[in-house]
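One protein chain omitted, others in place.
Then we have chain A:
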Amino acid sequence: MRKPRTLARTALAAGAVMVLAACGGNPTSSDSGGGGGDTASGPSAAEQLYEEIAELSGQERRDRLVELAAEEDGLNLYTSMNADMVDAVTEAFTDEFDIDVSTYRAGSETVLQRILQEQDANFAGNDVVETNATELMALQQEDVMAQCASPERIDEVPEAGKYEDWVATRFNLFAPSWNTNIITDPPTVWEDLADPKYDGQLALELGDYDWYMALTGYWLEQGMSQEEVDQLWADIVDGAKVVKGHTVMAELMSAGQYGLASSNYTYIVEAAMADGAPLETQPYVNPIIARPNGGSCMKTAQNPATAMLFMDWLLDEGQAVLADQAATPSTVDIESELIPVDGQQLLDEGAEWSQRYDDLLSGVETIGG
């Protein structure tokens, strides 16, 4: 007797929620133009300032920004830099300009979600965003950022790091790394990963579809046919293990669970090496796959002058601070050949590549035991 009524009531309550939710508008629609009223009714105050300052350059620009920033209320930064890096960066910035930085740190997808939610509700939570290319492309599509860094500094960044609304501040390098106790003849080209001698020793990371996309593109450009590339991937995955997370990837490798990691970030491996772990990434397998990470100012920034000052500084003095943290700054020449991950392609085809990579990995053969 009681059960049907309970279910009926649950349904009714759920119905009531839908009605209530309907009044609030679709919470998941992302096509509402992001910046809200500001963009519809002409440029925001922040955008006006960006345009005004854009006419200045050199020391004049810096002095003016310092002067304006002094009247503002610190800096709100949303970033996916890791803790050590962001601590170093914000401390150096504060030391130089005596401006407090309040930092929200999360994974790049979470940073994106947070900004989308806030912009949708016309809440100006951050002045600057600094995160991965994929998420910055999404924000560019949402039209919530404004390119604000000094054109002189942007000129120093390679083409692969220049986009309409944002600019690369650093690159994350994907390169194979290995445990020197296990692997005595490390790979020299990417095709080597398919070599059967690494069966049972090679580990791939679950979420590295951007690496998969870039490497596939590189091989196709080199003149390989689609079949050859597919065969190469099948041979790589054959006998490989799948790991979730780059930190776990490095930790298990230094423990000897496997000998070779296909695509770890070089900075994670270098940090482990600094602690004495028997790992190595060099000589790098060429070309290195580089994913740009960058930054931009928000159109809704409450502290626009500080935001501009920060971006200018990060592409100038800040580059040395990033390099100290084993990051690869975007304005410094790298000797190795770089294959950039294409941000636009990630935005347009990311979901498809993610699915393809997932399908590829789930064909992994049973090993171990």
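What we mean here is this: contacts are C-beta pairs under 8 Å (C-beta built on N, C-alpha and C of every residue); 3 or more make two chains touch, one makes a residue touch a chain; residues count from 1.
Just so it is clear, contacts and distances are computed from a predicted model.
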Chain left out of the displayed complex - its UniProt protein name, from "Cytochrome P450", "HTTM domain-containing protein", "Iron ABC transporter permease" or "Hydrogenase maturation factor HypA"
"Iron ABC transporter permease"
Which of A:Ala92, A:Leu112, A:Ala175 or A:Leu260 touches the missing chain? It is A:Leu112
Considering the complete complex, of A:Arg61, A:Arg153 or A:His246, the missing chain is touched by A:His246
Which of A:Val144, A:Ala160 or A:Ala271 sits in contact with the chain that's absent?
A:Ala271
Contacts from chain A to the absent chain lie at residues 2-3, 5-7, 9-10, 12-14, 16-18, 20-22, 24, 26-31, 76, 82-84, 87, 102-107, 109-110, 112-114, 117-118, 120-121, 123, 125, 134-135, 138, 206-207, 241-248, 250-252, 254-258, 267-268, 271-272, 275-277, 347, 350-351, 354, 358, 361-369
